[in-house]
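Selected chains only, in their assembly positions.
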């Protein structure tokens, strides 16, 4: 499949991070976890924010984010 | 009305909380107020975030949330 490909390609994945402190840290946790497996994450778009409660107390802030990162093309397919 | 009812039922109410510090505390204030009258609140979903200003300064951060909590069935109706 010898195709000439122009233009930059980005993949998008959806992930939910959580934190007891707030949504900024929830996104940071999601990004840190994702960055172990993905490189070149450039933007995290917030898709949903909510809060989990236990017995009337906030247990964790959760942020659902869409991460976009540069598509990794395997060397052997180039 | 003798019906056998299976499955858990949750009610959802919409409430707006406010805070001078940020949206996390705005949600906490909404939840604390609601928890005086509702028990078993489990999730607060953010529906809208905004900020109220007075003379160019932020006066309060406001969060509109949907709270879901376990439906309380009155003993006498069981």
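The letters A and B name the chains in turn, as written, and every chain counts its residues from 1.
Simple rule for what comes next: a contact is a pair of C-beta atoms (placed from the backbone, for glycine too) under 8 Å apart; a residue touches a chain by one contact, two chains touch by 3 or more.
Every value quoted in this text rests on a predicted model; they were computed, and no experiment measured them.
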Beyond the 2 copies placed here, what is the full number of copies in the complex? 12
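Criterion: only the chains that are shown with their structure count from here on.
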Okay, in this complex, where on subunit B does subunit A touch? 22-24, 27-28, 31-32, 35, 39, 41-46, 49, 65
Interface residues, subunit A side, partner subunit B - complex: 21-23, 48-54, 56, 58, 61
